[in-house]
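Here the complex is missing a single protein chain, while all its other protein chains stay put.
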């Protein structure tokens, strides 16, 4: 599963070297400029346009999706004066979520998990925030941000009247909350397994349990550091954040903690499930073996008895008895009943 | 078990959006106004009444139970000037316990566990405390607070003569202590299992152990953060708390720690129990298999012997011996005794 | 085992409500007043006497054992001006060890473990220390403190010439060191088991291992917080403690850490033992099954051979051979030897 | 595997004693002097040369590879005024990564992992950094630093125009990133095993799993402390580091954390794999035993039946029936079908 990998340069490459990675989707750039009732959206703006946007006193959000082309990233990096190492992180997806507070801007890397054909995939979201600009790069198709774009376009809620910190909060909220539907799916899956495991454990479950464990491991690795990112966002005193935004970021923090909480809970439930699965399988196997062995054990002495009277000694008085044969049957039936009773009494049956 | 879930908005919803969740019980509002001997209780007060109450110099407790209706919460939020994100937390039950210190008020979220038909259910208790108001929302029917209401009505103890912090303490105490009866039930269950597991492990136990483990996991997740909430309540220097209340909150803290302690102890006992259960089951199975295999093993050579004398060779001298048959019986009996003795000597039987 | 339980009030009871718990032993009160050569001991002093004692400039130790009667505790609480919540903790044994620093006095709760008929029981020791008074409550019969009383009566060592902090140290030392004889017993038990488990694992061991695990779990829960209590005693700057006492409390701290160290070591040894036990049992079972199965496997082909010559075909040339019977015996003996050799060679035997 | 060992002096040896360890590769010394366009490289410089280099105002990097000879290290130590204990650490490879901030220089020890014939080997890299000198010792052949040397020689990127801190960063980057290709190999190995383990678990896998676990354990021990080293490099305020280097070391830190993250993730995946392997093996074994036992169990009663009619009683009416033989066949076939059906119905087959 390539989602675990990180694209890295071979050791020794000069820092800030930008390389083009696999084709992927199309790169799309949108520039949103707004202030209260004012709002313009420009698709695929030119560098000049972007540069102009940074100079006027509107807020602007440059929204880049499907990041694969180093030249585009490089150009934007020059326009906004971003550090080459940060640009490297933008292009090499698979980064660990982090926050870097530079003098001019704050740089955030986040992971946005979603289902792709029953596998969890991670989109890397990289955000540069400064006084009144927000620059977002999304390694995937960026459809998760569509509701935020809609709210901007239609002027729903407070989004247009607030500063750039509110926009950041809106995106952060989308990124963090995107884990909830995944976790709910995993949770339902686990609960379905729980019922099944006690009644009818089969071999396919082992595979499913293993798959779920991997998914949770992946999610944990991708989302655990996000809590710290938001926590540092709460502590740092950055220019672009006013006090009124504190409850919003605090709310994000609560959600990030809740996500981790759920992941840990599901991990514990899964490891409990594995124990139960193993016990159930072993109980079932033991039941089978016990019953079969008992059947065998009842017939062994009987087979011995019939073997005795199959011997060809010339002098075997029983063979000549008129009711010898029927007597042997009687003896064998009594023997079998006694053995069954003994097993029953010992609670082996 | 839906108790694990959290009701969340789809990612991208504007913050502070209030939505109506499942019908549930009736919403009931009670307004308690009191100061020393003065005491009035108003059921279902109007917004105007509430607003008036916040202005006079009596203490007042607005006690809302069965919270499902966003309009009610919204109205109260406006009257008391509460943050929309806090109101969102009130309505979306399944929050992690937390404390948010706002300028005007302190906001607490707590979990109140109780039995509902042999399953642990959690009621979410949300509290807003300011200088002389306490606003409580309870997602369940709020019957757990009845003793506190009674003490207020009858003027028992110090409750009427103390400030709002004492009322908060009384509610906190109820919420935290509500875990003790549950834990005692679980503890008795575990101890009953302990005796049974060594004597008579059966398959149903696996199910019970698993159920108990889940219950403790749920409780741990719900109650662990409450310790931190109370601890931060002890540290924070909030306006409405005077020094004399410190021992009371410190007592709450001790109880919260004790709850966690018990949960952890029970969890360790349970995991010990699972080990013992598995060993017991395997010991029992081994006993059965060993005895049965030994029975089989004794008869196998005997069956071979009788097979030998069932052969039809023309020249088999033993067959013609007068006492051949009885000799063979003798040999077989000796053989069986020798084998039994060998097994006994090796402590296999 | 009721030692795990905590006696708690039903949720909602007004704080500081004192209730009488089970009969237990007799309550006995002793008042020790001393200063250098001066020493008086009063058994069952009156409240007036106690009040007088607090006013003179002698040191005094009010030593209460067998605490079950709320009225006694209430009276003393009033004489010494103690907080009702602290009194509640004194009466409700099963508290977690803790230290509360009030303005007038320091309140300590400790656990004193000892054997009662092969089970570990905990006595709760509650101490109130102020400038020159020490008030001790012991939920058991208090016999553990007898050596300290003797040293006071006879004037051994420095105890009479030192302040109340030295008396506190003496009691603390008794409480913490009381764990060592128990741990030594447990340690010897574990080492005895270690030798046995590798040679002769039997089913009763499972029960013993489980019992030891429980005992250590109980001890850990009861004694772990005592380290923190002593540590905070070392840090806090309380009036009644002079600098010269530091090495003494530091010594207590070392002992408390050593106790925890031993408990953790024994817990690890026990869990190692359980692993070894399970492996030993499984090894033994495997040995039995292997040998028995091999015996069976050797006879199965032989029994087949004799079955062949028990067939009644009219045309079976071997049957008519003069030495057919003896030849078959030869074949079977060779077959058995070959099989044994093969098993030996594969190291299965 | 000697990679785990540390070469140590016998206890009691005077500190700073330098001893010659195993032959190993050739020691090679290179001196790089540079400043912007200026650049000279001297292979095997004399002590005098080195001393001169420390005095001019160019930056210089003394690059020593294949460190085994105490005299060489001793000479350099004298030239640069290094502490004897630091020199001891240089020679005794197998040190734990660490950072020591001396007054005159900062001393770093790092581990550079690489594959040697399918086994992970560690080269120890020791770095002394001062205002404008960097002295590096590499216990291996130092080929990992070749790209950095090339960049210096050809003047690629910023390396010549920046201070000594940038050179340090370049080396650090090589050392830390050298773990990624190894981890990628291990990761691919683990994923290949994952697919195999569910379908076709064989005994060789146990060996492979164990080997991978060891490799990860070794890597973890070698690389875990590097995170702390870089973290302390970020915090310490050393003379030779200017503020502009912060993002570079911060990038190194992110990589070091990512390495640890991957190691921990792989460790968890491996331990999950072991569980799955054991379950798979046990499932397969159970399948075999179940089917074989069922086959046995079906024939046991049939063999009993044929045994019955092999008895030699004179009076056995069935033997004389015309169709007795065929009837017995019928009975046996019916019996076998019934048993198969019962097993099928119980889902044992």
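First chain written, first letter: the chains are A, B, C and D, and each begins at residue 1.
Here, a contact is a pair of C-beta atoms (placed from the backbone, for glycine too) under 8 Å apart; a residue touches a chain by one contact, two chains touch by 3 or more.
Note that this is a predicted model, so its numbers are computed, not measured.
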Which residue of D:52, D:79 or D:206 touches the chain not shown here: D:206
From D:29, D:311 or D:339, residue that would touch the chain that is not displayed: D:311
Option touching the unshown chain, where C:85, C:238, C:294 or C:336 are the choices: C:294
Candidates D:35, D:68 or D:83 - the one touching the absent chain: D:83
Residue ranges of chain D at the interface with the undisplayed chain: 1, 4-6, 8-16, 83, 85-86, 89, 95-96, 98, 100, 102, 203, 206-207, 210, 213-214, 217, 221, 274, 277-278, 281-282, 285, 288-289, 292-293, 295-296, 299-300, 302-303, 306-307, 309-312, 316, 318-325, 328
Interface with the undisplayed chain - residues on chain C: 144-148, 151, 156-159, 169-170, 173-174, 177-178, 180-181, 184, 187, 191, 194, 198, 247-248, 250-251, 254, 257-258, 261-262, 265, 268-269, 272, 275-276, 279-280, 282-283, 286, 289-290, 293-294, 296-297, 300-301, 303-304, 307-308, 310-316, 348
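Note that only the chains that are shown with their structure count from here on.
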Any chain in contact with chain A as well as chain D: none
Fitting chain C to chain D on CA atoms, where both chains share a sequence, rotation angle to nearest 5 degrees: 145
Interface composition of copies chain A and chain B: same or different, split at half: different
Chain centre separation in whole Å, for chain C relative to chain A (CA means): 42
Approximate Å spacing (C-alpha centroids) for the pair chain A, chain B: 26
Junction residues of chain A, two or more chains touched: 282, 289, 293, 296, 300, 303, 307, 310-312, 316
